[in-house]
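In this view, the complex is presented without one of its protein chains, the others remaining in place.
Chain nomenclature is as follows: A, B and C, assigned in order of appearance, with residue numbering initiated at 1 for each chain independently.
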Amino acid sequence: MALSKERLLKLYEDMFLIRRFEEEVEVYAKNGTIPGFVHLSIGQEAAQAGIIDCLRKTDYKFPDHRGHGAIALCGTDKKRVMAEIFAKATGINGGRGGSMHVHDLEVRNMGFNGIQGSTVVTCLGTAFASQYRGTDDVTVVFLGDGTLGEGTCHESLNMAATWKLPIIYCLLNNQYAISTHYTEAHPQQQLSTWAKGYEVPSETVDGNDVEAVVEATERAIERARKGEGPTFIEFMTYRWQGHFAGDPAAYRPDDEVKEWIENRDPIKLLKEKLISREGCSEEELQKIEAKANEEIAEMVKFCLESPDPVAEDALKNVYADREVEDR
Amino acid sequence: MALSKERLLKLYEDMFLIRRFEEEVEVYAKNGTIPGFVHLSIGQEAAQAGIIDCLRKTDYKFPDHRGHGAIALCGTDKKRVMAEIFAKATGINGGRGGSMHVHDLEVRNMGFNGIQGSTVVTCLGTAFASQYRGTDDVTVVFLGDGTLGEGTCHESLNMAATWKLPIIYCLLNNQYAISTHYTEAHPQQQLSTWAKGYEVPSETVDGNDVEAVVEATERAIERARKGEGPTFIEFMTYRWQGHFAGDPAAYRPDDEVKEWIENRDPIKLLKEKLISREGCSEEELQKIEAKANEEIAEMVKFCLESPDPVAEDALKNVYADREVEDR
Amino acid sequence: MSRIISYGKAINEALHQEMERDDSVFILGEDVAKMGGDFGITQGIWHRWPHRAKDTALSEQAIIGLANGAAICGLRPVPEIMFADFITCCYDQLVNNAAKLNFMYNGKAHCPITVRTVQGAGIRCAYHHSQNVEAWLMNVPGLVIVMPTTPYEAKGLLISSIRNNNPVVFLEHKLLYNTKGEVPEEPYTIDLYKAEIEREGKDITIVATQTALKLAHEAAAIMEKEGVSVEIIDPRTIMPLDKETIINSVAKTGRLIIAHEGPKFGGFGAEISAIISEHVWEYLRAPIMRVTSLDVPVAFAPVMEDYVLPKTEHVVKACREVMEY
Partner (left out) sequence: MSRIISYGKAINEALHQEMERDDSVFILGEDVAKMGGDFGITQGIWHRWPHRAKDTALSEQAIIGLANGAAICGLRPVPEIMFADFITCCYDQLVNNAAKLNFMYNGKAHCPITVRTVQGAGIRCAYHHSQNVEAWLMNVPGLVIVMPTTPYEAKGLLISSIRNNNPVVFLEHKLLYNTKGEVPEEPYTIDLYKAEIEREGKDITIVATQTALKLAHEAAAIMEKEGVSVEIIDPRTIMPLDKETIINSVAKTGRLIIAHEGPKFGGFGAEISAIISEHVWEYLRAPIMRVTSLDVPVAFAPVMEDYVLPKTEHVVKACREVMEY
């Protein structure tokens, strides 16, 4: 069942916007304005935008470390997401977290953290809370192909399946964990096979076809809302950049990279579909792109003009009810 | 393919002996002679004896906490195994380990430890060592149905399958983890299903039929020795006693316990087979039993007469190359 | 109304009363529901609140992970880790997640979980069921570590822990489960961040926890006969620590001994010693002594286990040493 033109246009806007978001982040990471490391999601926009688009504001979302895009689309003021990455006081977490720690409880973006696989068990708790309180909010957790190596994944799926917790496990198989190809770290040809060992419904879909992404995610959400338990979806995709901005990624064959960029760009694929199937004009799409470009330019400006955090705030909120001693 | 009468008689002897071993341990645990907790394997003798019987002395064996039986059959002087449980200086580990820590490197009994699921990753190392050195020694690891909940199981099977390590995972499904039935802790009806998620060959066999145990184990060993990687076998069985000696095990239905004791006693089943199929006489078997009884009586005597360890030895061997300070 | 009940029963009562009071409290862990816990501490809860008492698989990471996630949603999970030795299996969830959660969310979410677990030696179960784990967690800002000793403390501190908005690691001691004492029937709280002066004295301060408190009291009685007056402090919560009470005491006595059951090197006692050396060194009249286990894994055989544990005589010896100094 094809998605409506309207929805596809909205997704186009989202995907284009997060591509541009990441491109700017890359520029400022490489020129040293953004401190630390950033993991870019360029090439994975269809999965990020598609999954988030299926969710309610009250659903719990656990994007992963390559999830700037998903995070920006959760409903938070996007410029505050970017400001967090820029280490600014205006950041959604006041600059204390950065690229790997952008949470926003308001929109139930539960955020990621620096320990791969740990949100895969934290997410049991939000799903449990839904079940405990009898709401039909679902929990979506993103994980990479590499992260599937962690023992937490097993403990999580085992418990979620036994208790029929409303979780959608979204594995973004971009085929590499840093330098290691997923077939060197896992025995399965397709990682969706793994969930079959738990008798959990699973499938592998083209993660660069946003329609396929939405359809699979909606099926899973429906099951979860009805109390039928977790689903595991593997989205096949590819990251264009290295592991972090600046990683030359010499470990990947050139023609593999080329193939994914030239022939499997999720944005280009959606554009083609919009033009050929939905009869959109180039102009219509360019208008969307121009709007996004403008929005991004404003965000960057906001970030560059934002003040640094107050140093002493580094001591705040360690405990809920007491202050930490300064020197 | 049926086993020979000779082999079945040997297994009968083994199984009877470890039943008696455990019965004596139970007596001395309950009367306080044996300190701490002991986990008895009465009812699971077919799986323990059958698996060990398939192995060479040089194969690596990781029995579990309910593994006195398997440990006693590895080739160690049995009375020193019992003496360890009795906390005596003559114990195989000098009394420092006790019931949960009976290792004997001489026969490559690598022992268990008190942290469920941790040998499930330690065993990767012995299997890796075989592969690294090009020997065809295999590694066998025992685990319970409850232990399958640990994240280590996933990390282990994932790695073993990817690297084709020679490991046989022997899951003794006695259906309970302390008070929790395996279907309350796992989503699968049969736990062998789990391994299918890793594309690892697996099967469920009657763990109280020693012939079935041996056959399944030998198939798995053959694969492993040929370099074809791990196998996962679920042996359905039952523990007659509670979780530890003294646990009233009120959590189990009486008629379930009765069924397993009266109709599925692995020793009784083997006895019947020996008599009806192999034409053994009651007398022949009684002779075996009498011999085992005698051996056990001697073991117990040895344990009771053995001295306690020297207290100060508690400080020995913390480090390989230096002493720990005394007070 | 007070009656004499055991430490184990006091904990059980606290759980019941908090379950009763607050719908957002629930328990989970291995065998905590139908069986009521390996040590029987959660008995009766599942019968009354079957949906708020969950038996789990052997999955310590999932247990604490679930608790953290539920806590963000405003629930108050009370997970049990069957033995404290197994917190190694969920150490990441405690150290990198629970401890940092309030900080991560910049105070917009808290982590009101109370991880109950049981530590300590003395039941002849060797090195994987006998460890004292508090020192493994002390260098992790964000955690609260509570170590109740008496039944009265057990109940009041547990109620306070459950109501506290920080992640509390609530370390019960297995040798204390059957000890008895007076405990009010009604619910009550104890200030989590306050040490208790259990005995006043003027010559020596002994800071001790759990089983070592008994040694301290026995030693104090012996020293009293020798004319030496010992003050005994139970920190109760060792992190964040009530430094003031300890500092004030040592400023008065001028002598400090710390007694605990775990190994000495890198143990809890080191921090107490360091704090005193930093803050009231000028009041000290003798070296600061520590009475602890030896620095070894706890062996199984009773003679060996007993050998490595601290005993009253060791506290007495330390007392005499600091007095004779």
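Please note the rule applied: contacts are C-beta pairs under 8 Å (C-beta built on N, C-alpha and C of every residue); 3 or more make two chains touch, one makes a residue touch a chain.
Note that the structure is a prediction, hence the values are computed from the model and not measured.
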Seminar exercise, completed: Going by the whole complex, the chain not shown touches A, B, C
Seminar exercise, completed: By the document's definition of touch, the residue of C:251, C:286, C:303 or C:323 touching the omitted chain is C:286
Problem set entry | Per the touch definition above, residue among B:3, B:121 or B:148 touching the missing chain | B:121
Seminar exercise, completed: For subunit C, residues touching the missing partner are 85-86, 88-89, 91-92, 95-96, 99-100, 103-104, 127-128, 135-142, 239, 241, 262-263, 265-271, 273-274, 276-279, 281-282, 284, 286-290, 295-297, 299
Seminar exercise, completed: Touch rule applied to subunit A and the missing chain gives residues 35-37, 87-88, 95-98, 100-101, 113-117, 146-151, 177-180, 184-186, 251, 308-315, 318, 324-327
For this session: Since one chain isn't shown, list which residues of subunit B touch it in the complete complex.
Result: 93-94, 96-97, 101, 103, 105, 110-111, 113-115, 118, 120-129, 132, 151-152, 155-156, 158-159, 162-163, 316-322, 324
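Quick note on the criterion: only the chains that are shown with their structure count from here on.
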Exercise. Which chain is most remote from subunit C in terms of Cα centres?
Worked result: A
For this session: When you average C-alpha coordinates per chain, which one falls nearest the overall C-alpha average? Tell me, please.
Result: C
For this session: Could you put a whole-Å number on the gap between the CA centroids of subunit A and subunit B?
Result: 45
Problem set entry | Separation of subunit A from subunit C, taking each centre as the mean of its C-alpha atoms, in whole Å | 40
Seminar exercise, completed: Among subunit C residues, those touching two or more other chains are 56-57, 59, 61-62
Problem set entry | Touching two or more other chains - residue numbers and ranges from subunit A | 151-152, 155, 158, 162
